[in-house]
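Apart from one protein chain that is not included, each protein chain of the complex appears where it belongs.
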Amino acid sequence: MLTLKHFLSGSVYDNIALRLVVASFLVKNVFSMDAFFIIVIIFLLLNIGLGLIRLWRGPSIADRLLTTQLFGTAGMAILMVMAGYLNDLTLLNVVITFNVLSIILVICLVQVWKKKKGEAP
Amino acid sequence: MMIKEIFIVILLVAGCFFFLAGTLGLLRFPDLFSRLHALTNADNLGLGFIAAGIALYIASPWATVKIFFIWILTLLSSATSSYLIARFQREQEKSKNGEEE
């Protein structure tokens, strides 16, 4: 008979058939797609939070602009995962809006700041 | 059904890994050009993986076309913007050095 001790010590997992049984039990009863999506969203949000450090420190204006690129890409990823999670396809339109407008900031910086002489205030 | 979900999980985890790599590169690399390289490469790959996973999950042809379009546009805009930022920074540094001399 199997007891908890066998599971904890790991001796159970030597048996391939039992291993499959345990894995399928875990997948069927513990794992759910929604929980996984939420974990992914939180992970990406924390990624954005990490990127804030570079925004705060970034010595030049280009570094700061780079973090907005990160925010844009990570934000698009979050929105896509949310579209899957909420089953709402209209969220993809928000993604495209972010997408087509993300380059405008870069072009603006490059063209408008050409004749800049001073340091950023 | 099961196999599809396993694929989705693998794709999303791979996407998250590349996002983390990009962010760490942004934080840890010493100068703008290497940061640019880390971020624009890794993030696009991460977004591609996540887009593929979500397209598989939603499984509607119209949404798949849209997601593919999003990814192509991101590749285009990200590649261009990384080039533009790099050139901008080099010109800034050049003009600064020129003023000092």
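Going in written order, the chains are labelled A and B, and every chain counts its residues from 1.
The rule is short, and it goes like this: a residue touches a chain if its C-beta (ideal position, glycine included) is under 8 Å from a C-beta of that chain, and two chains touch if they have at least 3 such contacts.
Please note the rule applied: contacts and distances are computed from a predicted model.
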- Answer for the undisplayed chain, UniProt naming, from "NADH-quinone oxidoreductase subunit K", "ABC transporter", "Putative monovalent cation/H+ antiporter subunit B" or "Tryptophan synthase beta chain", is "Putative monovalent cation/H+ antiporter subunit B"
- Note on the structure: Missing-chain contacts on subunit A, rising order, are 34-35, 38, 41-42, 45-46, 48-49, 52, 55-56, 61, 64-65, 67-68, 71-72, 75, 78-79, 82, 86, 88, 90-91, 93-94, 96-98, 100-105, 107-113, 116-121
- Residues of subunit B in contact with the chain that isn't shown? 73, 76-77, 80, 83-84, 87
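We adopt the following convention: only the chains that are shown with their structure count from here on.
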- Task: Averaging only over C-alpha atoms, locate the centres of subunit A and subunit B and give their separation in whole Å.
- Result: 11
- Okay, in this complex, where on subunit B does subunit A touch? 2, 5, 8-9, 12, 15-16, 19-20, 22-24, 26-27, 32, 35-36, 39-40, 43-44, 46-47, 50-51, 53-54, 57-58, 60, 62-63, 66-67, 69-70, 73-74, 77-78, 80-82, 84-85, 87-89, 91-92
- Query: Any idea which subunit A residues touch subunit B in the complex?
  - Reply: 27, 33, 36, 40, 43-44, 47, 50-51, 53-54, 60, 62-63, 65-67, 69-70, 73-74, 76-77, 80-81, 83-84, 87, 89, 92, 95-96, 99-100, 102-103, 106-107, 109-110, 113-114, 116
